[in-house]
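One protein chain omitted, others in place.
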Amino acid sequence: MSAPRGQQPATVTLAGDDLARDSATLEALWRDCPGFWGWLTAVDHKSIGKRYIITAFLMFLAGGIEAALMRAQLARPENTLLGPDQYNQIFTTHGTTMMFLFAVPMMTAMGIYFVPLMVGARSIAFPRLNAFGYWTYLVGVVFLYVCLFANTGPDAGWFAYTPLSGPAYSPGHRVDVWAQLVTFTEIAALAAAVNVIVTTFKMRAPGMSLNRIPLFVWAQLVVAFMIVFAMPAVATGSTLMLAADRAVNTHWFNAAEGGDALLWQHIFWFFGHPEVYIIFLPALGFVTPIVETFSRRKVVGYTALVLANITTAFFAFGLWVHHMFATPIPELGQSLFTAASMLIAIPTGVQIFCWIATMWSGRLRLATPLLFVLGFIFTFVNGGITGVMLASVAFDKQAHDTFFVVAHLHYVLVGGAVMPLFGAFYYWFPKITGRLLGETLGKWHFWLFLIGVNVAFFPMHVLGLNGMPRRVYTYLAATGWGPLNLVASLGATTIALSVLLFVINAVWSWMGGAPAGADPWGSSGLEWAAASPAPSYNFLHIPVVTSRHPLWDPIAERPVVTGLSTTRREVLITTTFDARPDSLHQHPDASIWPLYLALCMGVTFIGSIFTPYLVLVGLALSLIGIAGWGWTGTRASGPERVATPRPVTEGL
Amino acid sequence: MHSFFHPGSPHANAVAHLWWWMFGVGGAIWIGVTLVALYAAFTRRGSGDGLVEPPAAEHRRIERVVSAATFVTILILAGFLVYDFSVGRALAAHPQRGLTIDVTGHQWWWEVTYENPDPSRRLVTANEMHVPVGEPVQFTLRAADVIHSFWAPSLDGKRDLIPGYTSSFWFTADTAGVYRGQCAEFCGLEHAKMAFYIVADPRPRFEAWLKAASQSHQAPADPTLAYGERVFLASGCATCHSISGTQAFATVGPNLSHFASRSTIAAGTLTNTSVNLTRWILNPQVVKPGVGMPAVPLDSGPLTALVAYLESLK
Partner (left out) sequence: MPSVARAYRYVVVATVFATAAACEREERRLNEPPLSTPGAFVPQSPLQPGPTLVADTTEGPFDDNAYGTAEGQKLFGQMNCSGCHANGGGNMGPALMDDQWIYGSTPNQIFASIAEGRPNGMPSWRYRLTNQQIWQLVAYVRSLSGLTPKGARPARDDHMMIKPAPNQTPNAKPKNAGLPGASQRP
């Protein structure tokens, strides 16, 4: 492993080992196969993570194009750019893309790429499951967009309330496409969540006890648990109940046969509210390392930040009825959710206070990542305040389903998730690609983005309170909503321009930007000890961790773990709480079965829209895939190793 | 009036009041947090890679400040909560209500029925309703197909109309005027063009309107209007619409009994003028694509008579 800045490598050579030969051997052992076949069979978490990030970013651009079309249509009253049918498909696809195909996958992708590096592991816990998650997600992406271009894009909104999304009022297969897309994204998220949980609990470097885990990893861990509890709700609702209502004539949401239209809302929002925190919490995990690095100090209140993350995750499951305040649910019950919705502002507030305190008592370098953090504070706090307003039942009855809510949700999602995400891109781009993103273009991107977001979304607060509901394809000139809509559309143009600058910056820098060393920012996390980009095996020797900020430890040489096999893919398993070395585990080689199984799931779920026979075919093919998966993966290479490697310090 | 910022009822007023407080305090917090962060950003800049490690005393001070800020946040939120609950309780009080209006949401129009214990005096209309000023009115809400939401921002918050549920709410309009509302739950193709009007009249004017609206029409004396009525009955209009006093009593589409007394056509989509009505009848799909009414192929003679007849239905 490469050394902390300015220090000599602290690797220790056992007798006979040669550093260069070891790294070449490990590289050949852990890397993906070459060529197209290698691309299909890749299980390296960094390959999968990179793919995930790029695909999710393309989805961000697609969602952005849909948003641009919507803003172009709404810029003038009674505009004729888009008819109602096209507009309904576009706004539904915009929401679905951004929530299901960009936000959650991007956040889990960052976890997939960085959690193993940050905890000092060679690999993620279940590499093939990881690949399977990506391929399933990709099947969903292709499926949705092929259908959108085939005039079968979903058109009932990204949360598809019944009975509008039911069989009677959404004829054809548009909503079926939506329901099955949710299935694919949910499976992918679960695969990523399971991976993050097990990697974080069982594969940390020795010495990285639970109270030394980086806050990025804490955020990913908490979110992974949220995914495990929340995603099955939406899968049950959409894949099972809504798809069944539409295809095989069940009556879950049919009041005439004893069903209930509100049932959908409860099930969906039980997922839907945690979903936005699933998007938001990883972004908070990005903020801490950026603040630490660019304030040159350890963050204030590590324990408070961890507890705030966990508390937010718990509370997030108790808020869902605040999306349903306009329904005839008894007001006493609604009031409980008012209290919970206001309460959740407290842990988030604690986090913001800790970060500001860190910056206040540090020495700031206003590089682009930190600028995005400042932009996040400005934008997200606004969204948080309007969120507290919306927690009030009486006020929410005025603002619900209006552009006020559109403004709020964009302030918290764009401000609270996308801004930290852009900061994270600038911060970790060198680690992924080995090159730095341009600072000047970065600053232009930041300022245009910040201005664009506020010009686009602030007027929407006023529009909503002036009577403009959501999801309208046009409005009459006499309502007086024209001028502010035009301003919002101009802001959207500015956002588009800023994102274009980012894309130019990213492509240009990837191809020929300034080379970054292992640790261009002087950071504290373990991922900065690996090369940029990290080799396929992450760390030549697993580091031993003695504090929360390993690379800021004032020690001359870093202890490492040696003795992991160089002839088969082996990872170190450590205990859950104290990360003491526990056992060695063999990891699978590259495999085609994840892709195969993802395609089979595609056949099964997409086929279910058309005929039950395809479901049977898909399941049969999947069984073959599961058998193949279980039977392969590890190469036979010698007896099982049971020795526990000992941490080695200098001077052996 | 169509805005949260122009309340026309005590309910809307109370909520606006609550919101302005939240806006003030929340805005101050937002500005305060921003200023603090900006101050740190400007005054704490420095170069050099060395780490900053504040001494223990400084650290304890920082912790105390963060804790104090958290405590203040909790107090403010508690204050909001108490204020909000008290507003909610006040809004939930039920005075005795005289007038009950049933609203049923359809794709994409509002069916309005004025309840009356005497069924023969029940009044059915569409998209526009009158209420007396200063008296509480109860609305009973149902949906015929999908979820809609009844929202007149100047008068009260919105309530969803959900198939299978009957919900109700009430408010008092305390200022005379015309209040506009719009459907606020996405309900399909023409959700954007599903507005309604509530006209708040002083009691005497309301009584007069109610009396006029409850009356059936006599056969028109004017020959053009009589011809127009025959066109209405013969051209398929009566397949879906009803006009009291005629042979048309279908309930598929909006009741047109006093169509000329309404200010708009097609749930607020067009102003109610002869020109617009002609345009609408000839092809509603151009104005409101997807609406349930088909294009009615009429020649100009019958069409003119039909429009004149409809515009005579005060």
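Remarks
For clarity, chains are labelled A and B in written order, and residue numbers in each chain start from 1.
The definition used in the following text is that a contact is a pair of C-beta atoms (placed from the backbone, for glycine too) under 8 Å apart; a residue touches a chain by one contact, two chains touch by 3 or more.
Source: prediction; values computed, not measured.
The omitted chain makes contact with just one of the residues A:42, A:56, A:75 or A:147: A:147.
From the options B:95, B:236 or B:301, the residue with contact to the chain not on display is B:236. By the touch definition given at the top, chain B reaches the unshown chain through residues 145, 163, 189, 234-236, 239-240, 252, 283, 285-286, 289-290, 292, 294-297. Panel shows chain A; residues 35-36, 39, 83-85, 142, 146-147, 149-152, 163, 166-169, 171-174, 245-249, 251, 254-257, 610 of it touch the chain omitted from the view.
Heads up, the rule we're going with is that only the chains that are shown with their structure count from here on.
For this pair, chain A with chain B, the centres built from the Cα atoms lie 38 Å apart.
Remark: chain A residues 5, 83-85, 88, 156-157, 161, 163-164, 168-169, 255-256, 260-262, 295-298, 300-301, 304, 326-328, 331, 335, 338-339, 342-343, 345-346, 349-350, 352-354, 356-357, 359-366, 374, 377-378, 381-382, 385-386, 388-389, 391-402, 465-467, 469-476, 479, 522, 552 touch chain B in the complex. Listed in rising order, the residues of chain B touching chain A in the complex are 2-5, 12, 14-15, 18-19, 22-23, 26-27, 29-30, 33-34, 36-38, 40-41, 44-54, 58-59, 62-63, 65-66, 69-70, 73-74, 77, 80-81, 84-85, 87-88, 91-92, 107, 145-147, 149, 151, 153, 156-160, 162-165, 167, 180-193, 268-269, 289-290.
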